[in-house]
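One chain of protein is taken out of this complex; the other chains stay put.
This part shows subunit A:
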Amino acid sequence: MQAKKRYLILFSAGVCLILLFYLQGPASRRTPNRGDDPHPHWPHFSDPLRAFIPWDQTETEDYNVRVSPRHKRDDNSGAYKCRMDSCFDFSLCGSNGFKVYVYPQQKGEKISESYRNILSSIESSRFYTSDPGQACLFVLNLDTLDRDQLSPQYVHNLKTKIQNLNLWNNGRNHLIFNLYSGTWPDYTEDLGFEIGQAMLAKASISTENFRPDFDISIPLFSKDHPRTGGDRGYLKYNTIPPFRKYVLVFKGKRYLTGIGSDTRNALHHVHNAEDVVLLTTCKHGKDWQKHKDARCDKDNAEYDRYDYKEMLHNSTFCLVPRGRRLGSFRFLEALQAACVPVMLSNGWELPFSEIIDWHTAAVIGDERLLLQIPSTVRSIHQDRILSLRQQTQFLWEAYFSSVEKIVLTTLEIIQDRVLQHNARSTLMWNRLPGGLFTLPQFSSYLGDFPFFYSVLGNSNPEKKPHLPIALVILKTLISLFRCIIVLWNCDKPLPAKHRWPATSVPVIVIEGESKVMSSRFLPYDNIRTDAVLSLDEDTVLSTTEVDFAFTVWQIFPERIVGYPARSHFWDSNKERWGYTSKWTNDYSMVLTGAAFYHRYYNYLYTQYLPGSLKSMVDQLSNCEDILMNFLVSAVTKMPPIKVTQKKQYKETMMGQTSRASRWADPDHFAQRQMCMNKFASWFGTMPLVHSQMRLDPVLFKDQVSILRKKYRDIERL
């Protein structure tokens, strides 16, 4: 018994001991940690704290007595650095709008091809004026692009030449373009002359020297960069998953002397010769052998094994490190090739950073964290790669593909600053079709444009209370014509259900002031709806057809939707574009004699296109429909849409003697050929896109009862 008791006591003592050790352990482990930091979190103070009082009423009253607002504003104008308020004279832009004057070119003044391209882009734009009295912005006739003293393009004595300009006025309202500045070995950003209060549109500008909202960072482009048009991006289709052969590539020089190689010297640490291929060569200049270091031979050998173009097109990401200057040609090359740029250029104010959200199209790295770059780019999700890649293409085509686009973007940015409250929002700049085609003067409301319905949450304009209004322009047979705008106001979304007698429709007759062709596309104030139906007086269309075309337009509000279609083709014998109205298997234009389009295109036609093209149309009294198709296709990069029509229409049209005579007129046809080529050369490229698709009502010509068909009139001959 006792032994049992004893064992019990012993056993429980043992258990207690084990428990003791067990409990002691964690306790001793935990305590010191707590002891280290008595305030793991911010404490919650119990005592009443004094409130922060932001109202500076009395201070402001006191201040207002002493300082006039004008005085406060002018306070900063003496400062060396410039802002729009202090260095730009807005009053010059007031009455005439935003006009740009280019100093006339002087004899004996050599101008590089790039600068000539810039000047001619300005001169052919709608901003150009030849009268300095009307101008708001002035551009020099002196080539300031290359300010590297060692370069053959360098212009000497620029300082005195500029001082001699009669309108210089210490650079006020002047814009100076520059691509290269500084020279070996340190490549400073000094231009070698006093820019005064002039704005700088400069490539490779650093954030330190950049005057925000005053200077503009432009991309570095080569002298072969096309003046207008330009190649499209190389992305032809999306692949899913979006990975390419290489993850990250780079091929470039490693400078042995002078600045710019800190990052490039370290690239070989990251290079793995498989999917991360970063190659450098020491070969540059004449005497590179003299400065050659230990890695040179090895690097050079590796360098020659790969082809730059092949890598560019087969890589998901492209490294864009700084070179001698912050920016490099590689940036635009990567952008065009849909190779997402990985920026390694600390302190570079990226091109057009004021308006472009580069996070959506590039990966912005830090030179100090070079070794992390591979893991960073590998961590980027597929969806994001896909969207980055597409955005590179959009940005390339919208702002960079030609000198003209770069120049126009620069001018539009300045115009936005002048317009202030009317300026484009970042959304307009960063979404298709881009800022150059989205004119903020038309409306500041996104829903007034045909491009942003999805952003606003409604997928197409069908939900809108506004209903179609047809614009009928009656044209007399001679080129003098009167315009009758017929405004149709109905209160239900489906016009087909109502048969409106002609008398119940308000008819507004607008007599064209100048009686020219272009007044067909004037943005009349009477047009309040988004949809415009443009007609000729001899167009034969039934209600059903119009109704059906409108339902189609509601799905494709950004395109021209209409009936008679035409096509273009490349005539390789004559080396020019041809125009055909034959029945073909595809089309690229829909004639505006019977077509729906968004009223924004009226505005764009009138405002965006240069006077030269519009006056050509007016003189010929022809081609206005071709020009409209060019414009819309250039904006959307998509073909127009042809919908079904009664066969009868065409025959009637052809049967009419007057009409037939006009269409049969060989001159008329030749003019249209000529127009096409003129337009294509102004756009710099052929914007028209072919389509093989026609949109028919769903049961069109199907073998079902005609009673089940909604648009049955279309089938009847």
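Operating definition for what follows: a contact is a pair of C-beta atoms (placed from the backbone, for glycine too) under 8 Å apart; a residue touches a chain by one contact, two chains touch by 3 or more; residues count from 1.
Please note the rule applied: contacts and distances are computed from a predicted model.
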item	value
Protein name (UniProt record) of the chain left out of view, among "UDP-arabinopyranose mutase", "AP-4 complex subunit mu-like", "Eukaryotic translation initiation factor 3 subunit C" or "Exostosin-2"	"Exostosin-2"
Selected from A:Ile176, A:Val320 or A:Ala423 as touching the chain missing from the view	A:Ala423
Full-complex contact with the absent chain, from A:Leu165, A:Ile259, A:Leu432 or A:Met674	A:Leu432
